[in-house]
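Could you have a look at this structure, given as structure tokens, before my questions?
Shown here: the complex without one of its protein chains, the others still in place.
Labels run A and B following the written order; every chain starts at residue 1.
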Amino acid sequence: GDGAPSARPAVTEFVGTNRLGDSIGLVIANVDSDLLAMMRLERDYKSLGILGARTGAGPQIFAADEAVKATNAEVLSIEMARDTKGGAGHGSLVVFGAEDVSDARRAVEVALAELDRTFGDIYANDAGHLEFQYTARASYALQKAFGAPLGRAFGITVGAPAAIGVVLADTAVKASTIDLIGYSSPAHGTSLTNEVIAAFSGDSGAVRQAIIAAREVGMPLLAALGTQPESASTPYI
Amino acid sequence: GDGAPSARPAVTEFVGTNRLGDSIGLVIANVDSDLLAMMRLERDYKSLGILGARTGAGPQIFAADEAVKATNAEVLSIEMARDTKGGAGHGSLVVFGAEDVSDARRAVEVALAELDRTFGDIYANDAGHLEFQYTARASYALQKAFGAPLGRAFGITVGAPAAIGVVLADTAVKASTIDLIGYSSPAHGTSLTNEVIAAFSGDSGAVRQAIIAAREVGMPLLAALGTQPESASTPYI
Partner (left out) sequence: GDGAPSARPAVTEFVGTNRLGDSIGLVIANVDSDLLAMMRLERDYKSLGILGARTGAGPQIFAADEAVKATNAEVLSIEMARDTKGGAGHGSLVVFGAEDVSDARRAVEVALAELDRTFGDIYANDAGHLEFQYTARASYALQKAFGAPLGRAFGITVGAPAAIGVVLADTAVKASTIDLIGYSSPAHGTSLTNEVIAAFSGDSGAVRQAIIAAREVGMPLLAALGTQPESASTPYI
């Protein structure tokens, strides 16, 4: 938000926030069983960690992937709203589960901290945005959200308006020997966002090289619609 | 709208507006039969009342509920757009039907006036919003939209970003002996909004107490993402 955040809330469920994406982390130590039954989670746990954001799904999902690697929590559901506060993309709701509330809390804390990195290769101007993500080793959050093969390098390219995302996908897949394992567009696989999202798996160097090649093509294309796109944080790829 | 509204339009169909939610009320005395056949209404009536808004579905649906209690009109369809002018929630389109155009018009007038009240427990800041609604006796609009049992007390909690809405739901259902009868989230039951909406039925005092408990937890959580949330009108719960 633009306003000065208030004092830390005196609410048990509060874990923390990250100004990137208006992200908030929460925890429920012992969730109500009727509520749990309606939440369509993959498994039932009594302790839930909750990561939500107005802007971003990719950053939160890649952050959640690090959280499940680093903790005893599991990712139980990932939902993507059509949001971005008037922008072209997604907001997100990620639910972690754990036997112990301290594990759920820890997962949320790790994910909130990782956002500083995973917002690094988001570039936006008034007309749209580009997003690039990369990991050397995909874990359960990326498997759940994108069907990423476990333990292999994985990356995504995102372009908005969606037309730019088509060219990013084509550029990446031609730039090195990788597998194109996903393609989402406004009417298929996104939450009606104005994005094309392409997902790539393969050898570590090859995936990274493909993502970088796409970024080099995407930046001048988005710039043609407005000002030079700027990183939301510090680029990491 | 931000601009000064123009003079009252000299159009037969115009009933009125309410600045809350950019809401407009219209009426069609004798709807074209080809159009009627395409509108997917629950029943056919020749006279339609139409309530539409850029921001809000809860306020308009609770207002429509009062309108059907107070008039000879029926609610024929309720559709929720993904809107809020860049915010995290819904806009709405409610269609009333009546045998007589004066009944359709009256329903729209009642609903437009009720919005002053039903926007009262919407609290927003730059990062999101909370919504609370309560009625001692649910009627046909709430039954249609939320499956509310007729004649019983009914309420909803809404939190955006959706993460906050999960905690509101858990807080409310634990606060008193009520039935959780609905849970909607970005990917299930909403129009891809960044909200969790929980719906509660039960005894009048219990439902009201649950809603108030959720409101007390939600306010500091939303405030943690920005400024202190402010009511869009005058709180009524």
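Before moving on, here are some points about what is shown:
Convention: a contact is a pair of C-beta atoms (placed from the backbone, for glycine too) under 8 Å apart; a residue touches a chain by one contact, two chains touch by 3 or more.
From a predicted model like this one, the values you see are computed outputs, not experimental measurements.
For the chain missing from the display, the contacting residue among A:Gly16, A:Pro186 or A:Pro235 is A:Pro186, taking the whole complex into account.
In the full complex, the hidden chain is touched by subunit A at residues 82, 85-88, 125-128, 160-164, 166-167, 169-170, 173-174, 180, 182-183, 185-188, 190, 192-196, 198, 217, 220-221, 223-228.
For subunit B, the list of residues touching the undisplayed chain reads 1-6, 8-11, 13-14, 17, 22, 24-26, 28, 31-32, 34-35, 38-40, 48, 50-54, 79-83, 85-86, 91-93, 95, 191-192.
Everything below uses one rule, namely that only the chains that are shown with their structure count from here on.
Subunit A and subunit B carry the same sequence, and matching their CA atoms takes a turn of 120 degrees, rounded to a multiple of 5. Spacing of subunit A relative to subunit B, judged by their CA centroids, is 31 angstrom.
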